Each structure stands twice: as structure tokens, then as C-alpha cells.
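Down below is the structure, laid out as C-alpha cells.
Omission of a single protein chain aside, the complex is shown with its protein chains in their original locations.
== chain A ==
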Amino acid sequence: MKCAPFDYVRPSSVEEAVTTLRQAAGDGKILAGGQSLVPVMAMRMARPSVLVDVNRIPGLSSVEVDARALRVGALTRHALLEAQDEHPLLAEAAGWIGHTAIRTRGTAGGSLAHADPSAELPVVAVATGATVTVAGPDGLRELDAADLFTGMMTTALADDEMITSVRFPRPDRWGFAEFARRHGDFALVTAVVTGFGDGLRVTLGGVSAAPVRAHAAEEVLAGGGTARDAAQAASQEIEPTADLHGSVPFRRAMAAEMVRRALARVGPGE
């Protein structure tokens, strides 16, 4: 349970980090909170030859608010997201991540880049239509969160790219519900309902390789259907797989129940 040897680089700018990654030619990894990367390295499921520790790059843990969104630096710790009150949905979701000792270290950028199908922040990013800013050898580019997640723990990021910030739009109305076996465990199912102006979006985590919108459920709601009908529609449109944490019928039932609970928290629309 010890990591393989690696070279440790501690850049002081994003440009330097990107250059180091480029030089490592696919064998380098960014080290942010280390709460996902270090376990994987300890189990020798990853053995990068270069670790690029971005923790001392100034300006990456800022939180900026404007009328419509919260922009968080990639290095913003889960604990800080949990404590802020400008984006209550993000605060609620961050509070569900692991335990205090995980949230003091883990970062927003790391969570999105790690792209665990059960993680909370990717679901919120898709549910709010977040924009991810990425630095690479050719400068900055912006990416819709929905396009970032390409599959189970895989993203559209190149080996020499780094997330620098994420802009989470602030919904007018929202509801969040999660089912996990024990407090602090990864979610079996997370449901996030968001309202921007007209209509409601329903987004689910834990039911497939990446966060998914439950379009059938959204249509039920748009057509004036009940929360129960929407929950039922969501549970039928997803394609969960069975694993040791739960069977397919169990996951469908949990998805329906989490959608129902998230909708109950949104309250009646105007």
C-alpha cells in the first residue's frame, strides 16, 4: 500500500503546470486534494512518473459571485463550497461528499476531473449547466459540463490540460436528494432538480457511467404531470447496472424515490 516512486514538481503558475504535464507526455498527473489520486496510487492502479502538485499556484481557490452564477477556482476545497451561502445547491451537495477530513482537502477541479459516476459535484455541474475553464498548451478553452464527462471516470480533458475554474449558474429553484448506505459513503443515487425560468431539469448521478438528464421525467413535469409520475418516468428511462451495492430494480426504485424527494423540496412552481 505504498505508492511507486515519482518525480514531484510544485509549479507556481498554471502555465508552468501545463508545460510540465506536456513534458511528461502522458505520464504526468495533477495532484490537487489527493483524495482520489493517492488511494489509486497506493493501490498501484496508477503509477504516474511525475506528479504536478498544483496546491501552491496562487489564485486557484477563489470564489466569485455574480447575479447569475458562482465561479469557483479549481482548487476550492469541498469544505469551502459547503460553507458558502451564495449557491445553496452547491453547498448542500458538497456537504454530502465523504467526511470532514476528506472535504478539507478534496477540490472542485479534482472531483470533476476524476469523474466518478457516484460523485456529487459532477451531477450538480450537469444539472446547473456549468461551464468548465480548461488551460492547455494553446491557452484557455471553455467546455460545457455535459461535454466534459465522456464515460466512467473519463473526461474530454487531454493529458496536458488542467481545469482552472468552474462556473456554476445559480438556479431559481432547486431540490437535492441522495441515497447512500451510510453517512459519508459514495451515493448510490443522487437526484438534482433545477429550475431556470420556465420548466424543471431532472439530473441523476450514480445510475450510469456519467451524470444523466432524465428527459422523460422533465417532459412529464412540463406536461403538468405529478411528481410521482415524473419519478416513475425517470426510473424507467435510466439504464442502471447491477453491482454489489444494488440490483437493477433496487436502483430504479431508489432513483424514483430520490426524484420524488428532490421534487418535493423544489416546492410548487409559480
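Miscellaneous remarks
Please note the rule applied: a residue touches a chain if its C-beta (ideal position, glycine included) is under 8 Å from a C-beta of that chain, and two chains touch if they have at least 3 such contacts; residues count from 1.
By definition in this document, contacts and distances are computed from a predicted model.
When the unshown chain is looked up in UniProt, the name that turns up among "ABC transporter permease", "Probable sugar-binding periplasmic protein", "Cytochrome P450" or "Carbon-monoxide dehydrogenase small subunit" is "Carbon-monoxide dehydrogenase small subunit".
Among A:T100, A:T150, A:T226 or A:T241, only A:T100 touches the chain that is left out of the view.
Within the whole complex, the absent chain has one touching residue among A:G26, A:P39, A:G151 or A:P249, and that is A:P39. Hidden from this view is one chain, which touches chain A at 1-8, 10, 31, 34-35, 38-39, 42-43, 51, 53, 55, 79, 98-102, 104-105, 182-184.
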